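Yeah, one chain of the complex is gone here, protein chain that is, but the others are all in their spots.
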Amino acid sequence: MYVASKGGENAINAAHKLMAEARRGDPSVAELSVAQIREQLRLAVARVCAEGSLYDFDLGALAIKQSRGDMIEAIFLMRAYRATLPRFGYTQPIDTARMMVARRISATFKDLPGGQILGPTFDYTHRLLDFKLAAEGGEAAPAQTAPADPTPPPHVLSLLNREQLIEPAGVAAPEDQAAPPDLTRSPLELPACRALRMQALARGDEGFLLGLAYSTQRGYARNHAFVGELRIGMVEVEFDIPEIGLTVSIGEIEVTECETVNQFTGSKTEPPQFTRGYGLAFGQSERKTLAMALVDRALRWRELGEDDLGAPAQDEEFVLSHVDNIQASGFLEHIKLPHYVDFQAELELIRTLRREAFERRTQNQEAAE
Amino acid sequence: MTATQQPDATATASDSPLWRERAVWFSELAKADGAALNQLWADFGINPEHELLRAPEIGLVMARGRVGGEGEAFNLGEVSATRCSVRLLGKYAGVEGHAYALGRDRRKAKIAALCDALMQTPLSERVAAQILTPLYVKRQAADRSAAEKAAATRVEFFTMTRGED
Partner (left out) sequence: MVSSPAPTAHSPNRSHIAAANFRAILNALARPGRVETAIPFRAAPEPLFPAAAAILTTLVDTDAPYWLSPRLRTPEIDAYARFETSAAAAQDPGQADFLLGDWSEIAPIATAGRLRIGTAEYPDRSATLILTVEALAQTADGGCTVCVDGPGVETQHRFQLALSEQADAFFAFLARNRTGFPLGVDVILTAHDRLVGLPRTARVMREA
């Protein structure tokens, strides 16, 4: 129960002023610009865009600055902002096979067309703090260059698909098929189709997905995943322009795509064949898409005729209802707001119960005497 | 208008498109770096009389992906975008220009819509040479640089041969 109460305004105003001062920190230290955050904290910005479900690196950087680096608060700001804007329409599905890759690796094949391109990665670093970065004014040495192959590398899993060693990538929908469901337009309905699950996971919390994916690796619905391919890069965004009746690329976005190859022993109807898990997210979001692919695969148990092992990652209702960190933090954090009346009721109840218990004990003692 | 002769240097990049198809120039304008387009437009020096059919408007497009890259489509998330529509007045009265571009650059959207309109007039060759081709060349150079940096991180495996003899 909620009852309006007054008297907090001055305290709230003062708290907001204090927060603004705290956000600025020590004024003798130079202020961060949004451009600095966008360029130098790029992976944080990518996460805010992916989970805020709004691709705009300038806004992501602003949200991080405003939220003092609280990522979920920043994601909340992105979600709130996107709710104020009109939607012009839906793009054509992005074609990740035509990605201009900055990074592309496979853990399943050493030699593959297009090669292993490590890109800007933390892999193979020693995870030792680099005190050179703490020193001021360190300019990075220019990156090396090498002649580039102009043709985009093919999807690794398409090589396996050629021999039918792996299931197809999904059901390609014919042009006239109904539009995929949209969580931002209609409430979640279960059971969800894979398209709806994908949308929920793509905007879901990285930490939650990481935990779920890890649980499958530790044995809660183990699905034996190999990273078939992980690629990061720019893809074109094609949009049907209603005014001119043409489909046109209106820009490029950075995405990360992860495809896993999973073990599958076959069923009564299907011969043994590898299966797939899929992850896709805005920006350089490697851990997120890898976790997403494992969770996607775990959620497909029914479709693949596997057993329900009662594992959390297999439970669609559990995963989809709890994967959104804005829903979760909204409900969690609201309990810190005033619940004076609820609590008064609880207090009253406890007092009554205690009084009754006390009276009973007194009566029993009197009876014993 | 007094058109000074433009130097050839900007006019030809050997692999530049011919700018005959609207989708091609529309897309080049959409992908343009806002500051670069603004500078090229200022240098172009012709600001045709026009009215706004739709003032630059910021909104969203819902980006879609496909499961496994080629399976069923799903909604990945929204991307900020700006659109603008103009109609020329005066000499080329009635010609409409439109623009859609990712991002939130209103000025860029308006210039792009004006360029789209001018591309349907006899000024098209000048717009192509002085605005579209330089944009294309700049974008190609940036793409090539990124691709070459990525290529430098390509692993060159070498196999140790075991002595058999």
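Quick notes
In order of appearance the chains are A and B, and numbering begins at 1 in each one.
We adopt the following convention: contacts are C-beta pairs under 8 Å (C-beta built on N, C-alpha and C of every residue); 3 or more make two chains touch, one makes a residue touch a chain.
For clarity, every value in this text was computed on a predicted model and none was experimentally measured.
Set against the missing chain, the residues A:Leu118, A:Ile244 or A:Leu309 yield one that touches it, A:Ile244.
The omitted chain makes contact with just one of the residues A:Gly89, A:Pro168, A:Pro181 or A:Pro312: A:Gly89.
Considering B:Ala35, B:Leu52, B:Ala142 or B:Val155, the position touching the chain not shown turns out to be B:Leu52 (whole complex). Contact with the omitted chain, checked across B:Val95, B:Ala112 or B:Ala147, is made by B:Val95.
Summarising the interface, chain A meets the missing chain with residues 86-90, 185, 242-245.
The criterion applied here is as follows: only the chains that are shown with their structure count from here on.
Remark: chain A and chain B have CA centroids separated by 30 Å (rounded to whole angstrom). Chain contact summary for the complex, chain B toward chain A: residues 22-23, 26-27, 30-31, 57-81, 83, 85, 96, 98, 100-104, 143-155, 157. Interface residues of chain A facing chain B in the complex, by the touch rule stated above, are 49-50, 53-56, 58-59, 82, 85-97, 100-103, 110-111, 115-120, 143-150, 155, 157, 168-173, 179-184, 193-196, 198-199, 202-203, 233-234, 237, 239, 241, 243-244, 246-253, 255, 257, 259, 276, 278, 280-282.
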